[in-house]
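With one protein chain held back, the other chains of the complex are shown just where they sit.
By letter and in written order, the chains are A, B, C, D, E and F; residue numbering begins at 1 in each of them.
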């Protein structure tokens, strides 16, 4: 198909902060430590976002199951 | 079956803007950077659309999980 | 099993108009350009239907994910 | 296990009318033209049933995705 | 693991009546004719049960998709 | 990874009573007869639990589909 592949974006995000929108509508921000082919991701300094986009709850380091993700966006 | 295949539409959309309707009813517009066999897509200049079809929220570059998609339409 | 197979109906629908009922209850009409084994379909001249069965919104060409389909019917 | 297998019922239903109850609660009646291993079925003379079990809407020939089915019953 | 396996219960239920609780909360009673590895089952003399556990609707012979089942219980 | 594996808990539960919390929120208690790799389980002396954790309905022997399970706990 094309030279670049979607997961390249995750690869380039290692050590960077991303915003993740979940299927349930909530948002999580954190620094990408690792990911796998299911889009499971370990995020450091993760925090759940409030409706205004600001930090609502500190989560620390989390392993997020990829199946819950709507989209991932570098910030 | 037939000479053309559905994913050919995505291939021709590389570098073009598309509108994506999600299963949850919301709409996203952006420029296709890459996609894979699960219909995971990287969109540049992505924006979430309001009910009137106009831009509601700038999202920047996103990796969208294909499983959330209802349909993709070139614009 | 039997000589004919369900996907034969899609094959015969290439270049023809079909009505598609989605799992979410809404209806889409369009001309079949291509399909694959997941029932992903490219429809040309697609339009979303209103509750009265008439055209509500012009969608143009769309790639519809097969997993959202309840049934496909030639028109 | 046993001599007979569940899909034998579909095989014997080719050319016969069946009632199909869907996961979403609605009912469809039609004549089985073909089916496959995913329980995808082509039904001729299909009609959606009303709450009283009578015909509500004529659907003509449809390709029904098997994943939507609760049960199939010969009539 | 163990000498016996869960599907042995279905095997022993061939020709016997079972009560099936579905994911959607409703109950079906019938005599097991056959089943397969997906827990698809053909039930003869099937009937949908009312909230009081008594027969509400006669269904005749049905092919039930296994994915809808919560549990199966010999009666 | 580690010497012990999650399904070891099921293996040790053969012939023992367990409490099972289902995805739909309800609880079932019973004695494990067998299980398989999908976490399908046969439970003897099964009973559905009320909100107070006491027995609400006697179910007898049931084959429970593993996909409905939230967690299993020895009692």
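Here is the rule we go by: contacts are C-beta pairs under 8 Å (C-beta built on N, C-alpha and C of every residue); 3 or more make two chains touch, one makes a residue touch a chain.
The structure presented is a predicted model; accordingly, all values stated were derived computationally and were not measured.
Asks: Can you list where chain F touches the absent chain?
Replies: Touching the missing chain: residues 1-2, 4-10, 23, 39, 66-67, 69-75.
Asks: For chain A, enumerate the residues touching the unshown chain of the complex.
Replies: Touch set of chain A with respect to the missing chain: 7, 10-11, 14, 22, 24, 33-36, 40-42, 46, 59-65, 67-68.
Just so it is clear, only the chains that are shown with their structure count from here on.
Asks: According to the touch definition, list the chains common to the neighbour sets of chain D and chain F.
Replies: Intersection of chain D and chain F contact lists gives E.
Asks: Centre-to-centre on C-alpha atoms, which chain is most distant from chain D?
Replies: A
Asks: Through what angle, between 0 and 180°, must chain E be rotated so its C-alpha atoms fit those of chain F, rounded to a multiple of 5?
Replies: Nearest-5 rotation angle for the superposition: 50 degrees.
Asks: Based only on mean CA positions, could you tell me how far chain A sits from chain F in angstrom?
Replies: Distance between chain centres: 34 Å.
Asks: For chain D, jot down the residues that touch at least 2 other chains.
Replies: Where chain D meets two or more other chains at a single residue, that happens at 7, 67.
Asks: Graph of touching chains, which shape: line, ring, star, complete, other?
Replies: It is a line, because the chains touch in a row without closing up.
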